[in-house]
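The other protein chains are all here in position, but one chain of the complex has been omitted.
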Amino acid sequence: MPVVVQNIARADRDVIDRLGRAGVATVHEAAGRTGCLASYMRPIYAGAQVAGSAVTISAPPGDNWMVHVAIEQLQPGDILVLAPTSPCDNGYFGDLLATSAMARGCRGLVIDSGVRDIRDLTQMGFPVWSKAISAQGTVKETLGSVNVPVVCAGQAIEAGDVIVADDDGVCVVRRAEAETVLAATEKRLAAEEAKRQRLAAGELGLDIYDMRPRLAEKGLKYV
Amino acid sequence: MPVVVQNIARADRDVIDRLGRAGVATVHEAAGRTGCLASYMRPIYAGAQVAGSAVTISAPPGDNWMVHVAIEQLQPGDILVLAPTSPCDNGYFGDLLATSAMARGCRGLVIDSGVRDIRDLTQMGFPVWSKAISAQGTVKETLGSVNVPVVCAGQAIEAGDVIVADDDGVCVVRRAEAETVLAATEKRLAAEEAKRQRLAAGELGLDIYDMRPRLAEKGLKYV
Amino acid sequence: MPVVVQNIARADRDVIDRLGRAGVATVHEAAGRTGCLASYMRPIYAGAQVAGSAVTISAPPGDNWMVHVAIEQLQPGDILVLAPTSPCDNGYFGDLLATSAMARGCRGLVIDSGVRDIRDLTQMGFPVWSKAISAQGTVKETLGSVNVPVVCAGQAIEAGDVIVADDDGVCVVRRAEAETVLAATEKRLAAEEAKRQRLAAGELGLDIYDMRPRLAEKGLKYV
Amino acid sequence: MPVVVQNIARADRDVIDRLGRAGVATVHEAAGRTGCLASYMRPIYAGAQVAGSAVTISAPPGDNWMVHVAIEQLQPGDILVLAPTSPCDNGYFGDLLATSAMARGCRGLVIDSGVRDIRDLTQMGFPVWSKAISAQGTVKETLGSVNVPVVCAGQAIEAGDVIVADDDGVCVVRRAEAETVLAATEKRLAAEEAKRQRLAAGELGLDIYDMRPRLAEKGLKYV
Amino acid sequence: MPVVVQNIARADRDVIDRLGRAGVATVHEAAGRTGCLASYMRPIYAGAQVAGSAVTISAPPGDNWMVHVAIEQLQPGDILVLAPTSPCDNGYFGDLLATSAMARGCRGLVIDSGVRDIRDLTQMGFPVWSKAISAQGTVKETLGSVNVPVVCAGQAIEAGDVIVADDDGVCVVRRAEAETVLAATEKRLAAEEAKRQRLAAGELGLDIYDMRPRLAEKGLKYV
Partner (left out) sequence: MPVVVQNIARADRDVIDRLGRAGVATVHEAAGRTGCLASYMRPIYAGAQVAGSAVTISAPPGDNWMVHVAIEQLQPGDILVLAPTSPCDNGYFGDLLATSAMARGCRGLVIDSGVRDIRDLTQMGFPVWSKAISAQGTVKETLGSVNVPVVCAGQAIEAGDVIVADDDGVCVVRRAEAETVLAATEKRLAAEEAKRQRLAAGELGLDIYDMRPRLAEKGLKYV
């Protein structure tokens, strides 16, 4: 059963990059409010904003052997996505693995477990979104799989899906929907800017979105 | 039952501001060690320190409609306080709502749920204390109430109560007790400064507070 | 039973300092992957990296009396380690206690509970690793003990053990093993540098560590 | 500030008993979907179903002194409600206190902390809803208050409010609303029985509640 | 996007029933140690053991409208599987819905949220595995989907997959793999019985599985 899928399809690079620039909240809304990983997935430092193609890792708890295997499968623009097969907070990944991943063009790591060497990773500019920060080391004894479908922090992710991550967390866009979601994203961005200006000028959302009649109809009372 | 209370009493602005400058830990102690919200309420960026009058929101899980309603009730110096009616970590609030709230003089948000657009909020200088950071969007389908009593992160809060928030978290002071608590707060600040100097000079709390006899009486043994 | 042990053995200062410079992840690995405190122990600000001898405190929940007692036992280079006797997140420690501890040469605090006055502690450069940040105050009514063995965040710690702490968290090295662990640590650091260069140049861990035959033997399939 | 309020108003005994027989879910719905304590509040044994007037206790973490004080305030039909002033899971209450409380007609305990002597309490038929089961003992050193407003497991509760508890958890009904809520409760119970028979016969909620048109209007597609 | 998929494939009924009789632990092992839902999914009463075809529900937090929709899609032998689109512990399901589901031959509910009317469900013999027990009611305002792929308690589940549940929790077997897994399951059951007898007679696993040489080779020391 342990398997490494070597040839995976990826979304168009330009589409990925434009999703990355839009950021998690907008992309998630444009995707019909889908795709957000659990809110416990936090960046190890503030300010990183990336998008890339998922290279997925299914790994046993406390065993990071498959990370080495996955790094060989990376192409420039990819993001590693690691899901342990049961809950774990060990530090699967640190500065040496980041050095290796960066050498292959990897843009970051999303891991439903722990990461370590935070200071080094921050200095290297290698962003990680994780459940935990932990120095606890791991072994290399049990196989897992690479580029198989995983569930990471509550979302099903397949190899080649588009990962978007920033200070708000992480979201996934199905590879096949990337272009559609991008179109909706950019439409949304344009609309937001107009609303921002009206709101900044003191107009109320109640009026801009014409909410008052429906609030009254539902029974809201002002006293 | 869904209701918006429009006219709420607020504490004196100068009293509020002086409580804000004293900060959460001192105000909480001066209030007889009361009022701290749960420790999971964390600021989205370091360094913010504010105080204001609570405009409260009781909202269903995953529904931020009432935030729009509440913004109309804001006066300069207010702080939004949102309590979901059951546990939720969705991102009820982001940069557009913050733009609207700031346009009305709002000083910040305290929310026992999630917030998003962290990078924008940080750049705007709109502070938020929340249980979670999450891009997960919400709907606008079910009514809640504004300026009714709520329980937020373990504390009962009424509209017009004074909210103090800084890097240590959030505390609430009953509106009617704001002046009394301020007096105790400022007395405490004065006393702390003298103690700080003695401690910095190497004197021990054991001696400054004359603890040794009572420790001995209770039975503490030195070996 | 409440007791203060006054004379405790400490590891060699130079050994301690060199362990501190190596950092938590490396020391933990060199110690045979032992000693990491639970991953919920987080620094109150980024960038601190210290090592010191543990002065331990066993304190009741919500009672910080023993911190005052422990401060008298501090020697330059020590780190306070506080374990409540049952789970608690109160703010046992703030700027006044930090002022007192720093006056005696204390290098930091590791506390399986809460801490407050975060802004002040950050400005003072007094690092704390804690389970929580909380302004909730404590009483001084019930005795505990100082310099007795404790369990702090999942690790058994004795007075005089070496505490290493940085952005990755906290680990403990038994006092009697400090020199042995330091030797292994420095050997490891040297080896890591060579590996880092090879990885940065694009070599794979799969090849550097000769993992391919064992992966194949275990049954990993490439498809 | 520590205070014992001796004379508290209580709801009508018959109203309380009928709310108790209806159970938590129905009463909560009849009260407009309000009043449920957090879902972590679980009964120590299955099958208990009670209602009574709240005698509230605000107690420090790890200190059960006020339970003794509160027991003197009990009248037959009351339920003790204990809220620690900060999170705690200690065993504040066991078989001796239950013996004392039962001798005064107490119907149970709701505690946002721990309880012990589970086997004895079960045999005595003294029901408890708690956050934890823990043998960890407490001290008697610090005052708290009795019959003051508390926040227990996320709900504001005042002395004399009606507590309803069963296998589904705990809910509170404001004393002044007890009769109104009872009327709505009994109306609801009557309506439920008719629906149950139709559903048991195979009719669908989609039809009984005429949901199909609104589902279609909202855009639900059948494929 | 909200959709109800009406015709789903199901595994063979006899295969499902035999998987159910084998139980979760054995089926999970036979499936290559895959498929276990998170361990927080607990049965509301002890002793239930079922298997069935998943009818999946993706529902918003605090909104149980889609449960009514899903019940119409049930066939005898099915199990409802509800995954909220963000974390929630509300009581989506109670005795009326259970009455309706049972009338259609439903064997149980697996819900990554809350359930209520525990006493009634127990008396009716309708088993539920849930994250929480909560009386907190829900609304019927926002659409979701039925029989789409969901992630429930950490596992990706598709409509028609086989759900096995007992006192150990819940596991899912892909529909297409049900027969293969059943074959492995029954082989495993046969082998276990022989081992059980040898172990009961005092033989050691160390000898039965011939572990001693490999332990020695790995470096285990007896002192």
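Which chain is which? They are A, B, C, D and E, in the order written, and residues in each are numbered from 1.
We take it that a residue touches a chain if its C-beta (ideal position, glycine included) is under 8 Å from a C-beta of that chain, and two chains touch if they have at least 3 such contacts.
From a predicted model like this one, the values you see are computed outputs, not experimental measurements.
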Given D:Ala9, D:Leu96, D:Ala176 or D:Ala201, the one touching the chain that is not displayed: D:Leu96
Hidden partner interface residues of chain C, rising order: 1, 32-34, 36, 38, 85-87, 149, 151, 154-156
Touch residues of chain E, complete complex, unshown partner: 23-25, 28-29, 33, 36, 39, 42, 46-47, 49, 166-169, 171, 192, 195-196, 199-206, 209, 211, 215, 218-223
Residues of chain A in contact with the chain not shown: 60-63, 85-90, 134, 136, 139, 141-142
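We take it that only the chains that are shown with their structure count from here on.
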Between B-D and B-C, the pair with more C-beta contacts: B-C
Rounded Å distance between chain B and chain D, as computed from the means of their C-alpha atoms: 28
Centre distance in Å when chain C and chain D are each reduced to the mean of their C-alpha atoms: 42
For chain D, residues contacting two or more additional chains: 33, 36, 85-87
